[in-house]
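Removed: one protein chain of the complex. Kept in place: all other protein chains.
Going in written order, the chains are labelled A and B, and every chain counts its residues from 1.
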Amino acid sequence: MKTPNKSRFLLAGLTASALLFASCGGGGSSSIVDSGNTEAPATDGSSAPTAAPTTVATPLASLPPCDTTALDSVTETIDITFWHGMNGDLEDALTALTAEYNASQTKVNVSLENQGGYEQTLDKYLQSSQDSRPEMVQAPEYAVQVMGDTDSNVPVGACIESAAYDTSDFLPKALNQYFTEGVQWSMPFNVSDPVLYYNKKVFEAAGLDPNKPPTNMAEVRTMSQAIVDSGAAAFGLSLDTGADSGGGWFLEQWFAKLGELYSDNDNGRLAPSTKVNFDSQVGIDLLTDLQSLVNDGLAYNVGDNASGQDALLKLADPESAAAMTISTSAALGTVLTTVQGGLIPGITTDDIGVGPMPAPGDADAPGAIVGGASLWIVNHDDPAKAAAVWDFISFLITAESQSTWAAATGYVPVRSSALEVGAIAEKYTTDPRFKVAYDQLLQAADSPASLGAILGPQREIRTLSARAIATVLQGGDVAAALTDAATQANALLSAYIAANQ
Amino acid sequence: MAIKTRRLRDIPLAFAMLGPSLLVLLTFVLYPLGKAVWLGQQTCDVQGKNCKSVGWGQYTNVIKSDQFQHALWVTVKFALITVPIGLALGVGLAVLADKQLRGMRFFRTIFSSTIATSVAVASLMWLFLLQPSIGVLANLGWLHDIFPVIKEPGLLKDSGTALWSVGISSIWANLGFTFILVTAGLQSVPKEMHESAYVDGAGGWMRFTNITLPLISPTLLFTTVVLTSRAFQAYGEMDLLTNGGPIPQDSTTTVTYLIYGSSSIIKNNDGLQAAVAVLLFVILLALSALQFRGFGKRVHYGS
Partner (left out) sequence: MALDTAPKGWRSFARYSMLTIVALFILFPVYTTVIAALKPGNKVLDNPLLPNAFTLDVLKNAWTEGRLGRYLMNTTVVALIITSVQLMTSIASAYAFSFLKFPLKRLVFGIFLSTLLVPLEVTLVINRRTIDSLGWLNSFQGLTVPFIATAFGTFLLRQVFMQIPPDLREAAQMDGLGHWGFMKEVAIPLVRPTLGALGLFSFLASWNQYLWPSLITTEDDMNTVQTGLRHLASSDLDKPNLIMAGTIIAAVPILIVLVVFQKQLVRGLTAGAVKG
């Protein structure tokens, strides 16, 4: 009768793992993303020349058609399901708009289905068969290429043409974000860009002008120094490494601000990108700058920002707060209601300041690229359904709807005429904080570089750049981290092109 | 001859009784397993369609990849944290509560209570304890004066403490389960054996190691197997508490998280996903064989 003891069980685990590692053999360092294309020749991003454009503009005629008059002859109500990723206050605002639309007419009835977030929406869409997909879906800005490659949509451009819809007062950047290969794939609906949130009370306590936020990172540094030295707050800036924020999206924003291409083939707008540029000197300088802010105790890295709120919550930290952070303008409405709810003692909504996203270094570059998401019409081979979705989309983008939507959330109206009507006309004069994001978009040039990149595996590449930035903010070598991330990103790009052509 | 006809006579009934189960198990367990093995050597487009075979070498490449090896190591560490500690705590609690004393029912109910928490409930409770800005521990000044990591960067965000923190929440959530099992095991130990050992002059610790432990060894083996397989398949904790992070160390990216996690770079790559999942299956298979073959023989199953 022998006694089993815990060390034996421990040993079992160790043996099992040891066996496995032994079986792996040396192998050296390799990334799982290289595994996908074992037969493809190894791509060496640094030496390979940029591929010549291979994609000709996809003619609209080869894509599913849109006949907006199909709705005219419809007698029974058409039910439309709309998958979206709006949460919290944003969802409330979308629900209100949809209810208004449903009440305004009898031909179309829209049901909203929240999928939990952009990412879950996209994942579910990709996993589902065409029959299980909704009639309409909201897809994030980083999914343009992927969504286009699913061959599952009626391009919005076809409906614009069919309805002879006038887009002359739309922000060109908003439309262009979703325009590739000669096709207007989807309709911008919720447009955002990153802005600087800051605590005016801390600025005052540090002897700074609470109405003059920093416009570039050099100013962030001097102001943070003043804040930390005066003891007004523990940190100047709260940074994060989330893929959807500081780790990925902001990096693309900073490249666009400087007019630098983020990837080849004109940011993937001329033809699919084959390599990324974030390992260039521009990227190295940018991250070296961020790293020194953290090293000098001026900025605080909250990490991967999983909830999307960690960076903002650092401003509410009762004990070691930061004075500023960069976050999406779409959070403005939520930030204000949260502050109003009393989460941060002693702070009122008036103490929250909003400024443009600081430019890299000492640059004067106030522009931004379009963030947020757009509306896609899903092809169900039913002209009436497509026309019904188009009818709802055209409601969501009227000047009135966009005005209501922007005022409730912090998103940017997609058309300039929205500024003259409804809630946002008043909001932009009484509360200029809401207008910062809009002004940023207008100030950007309309070149491929300042439009931002369109990449197939864009989400995954943001994950990679986020890891690089996390490495850097924790003191890692800047050039090495960026090179490693870029190599893996280039492997992902070529694997994507191979699998989706 | 008679036997032969009986064998045949039962066939329709056997078919009716086994058919439904067999259909479900074949459709939802064995077919997907086979399909996953096949998919593991393929590469597909973003929708998981147009899959092309790229060769069985894809499995080898996955095994060799940094991400897989790292995730496997994290998983093993997670099991090594949660299983022994969880088991020791469960046994300790069960022994402590294994006395006919007034109020023991009350304590037993408390000790088993965490079995009512699902992974989502338990993880969210711990998230509210550990979150560095708004969490409970982070707002106890005296505590994070002693342990600054609670606040900066936070127990879930420090690459040194993240896996331990997730592990502790997992141990806590499984404690009720372990406690109930071990208590039941203890109650099956005949009291007379203790008494005679006492007469022979055996002390408390000797009685525990020489009598109690061998007699509850089947329970301990079963608990270990269950806790190990739970540890190897843990997903919800990572999804809710850390997202596999902190990056870039990926301190809590387990194999399951590598397959399904929202921040995994293979989550929309059906081929690689399947390859990793099949490898997880093989590992679990090897592990249970090891646990039963190597150590099952030493387990005392009574007479």
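The rule is simple: a contact is a pair of C-beta atoms (placed from the backbone, for glycine too) under 8 Å apart; a residue touches a chain by one contact, two chains touch by 3 or more.
In this text the structure is predicted, and so the values were computed from the model without any measurement.
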Option from B:S65, B:T114, B:T242 or B:Q291 whose C-beta touches the chain left out: B:T114
Touching the absent chain when the full complex is considered, from B:L25, B:A88 or B:M206: B:L25
Residue of B:N61, B:T219 or B:T252 touching the missing chain in the full complex: B:T219
Interface with the unshown chain - residue positions in chain B: 3, 6-7, 10-11, 13-18, 20-33, 35-36, 39, 48, 93, 96-97, 99, 101, 103, 107, 109-122, 124-129, 131, 134, 136, 139-140, 172, 175, 177, 180-181, 183-185, 191, 194-195, 198, 218-219, 221-223, 226, 229, 232-233, 235-236, 239-240, 256, 259-260, 270, 273-274, 277-278, 280-281, 284-285, 288, 301-302
Where the unshown chain meets chain A, residue by residue: 83, 87-88, 91, 113-117, 124, 127-129, 131-132, 134, 307, 309, 313, 316, 318, 334, 338, 341-343, 345
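Throughout what follows, only the chains that are shown with their structure count from here on.
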Averaged-CA centre spacing for the pair chain B and chain A, given as whole angstrom: 35
Contact footprint of chain A on chain B as seen in their complex: 43-48, 50, 52, 54-55, 57-58, 61-69, 72-73, 76, 79-80, 83-84, 87-88, 132-134, 138-139, 141, 151-154, 157, 209-210, 213-214, 217, 220-221, 224, 228, 242-243, 245-248, 262-269, 271-272, 275, 283, 286-287, 290-291, 294-295, 298-300
Contacting residues of chain A [partner chain B, same complex]: 1-6, 8-10, 12-17, 19-21, 23-25, 27-39, 119-120, 123, 126-127, 146, 149-150, 241, 243, 247, 300-304, 306, 310, 313-314, 316-320, 343, 456, 459-460, 463-464, 466-468, 470-471, 474, 476, 481, 488, 492, 495-496, 498-500
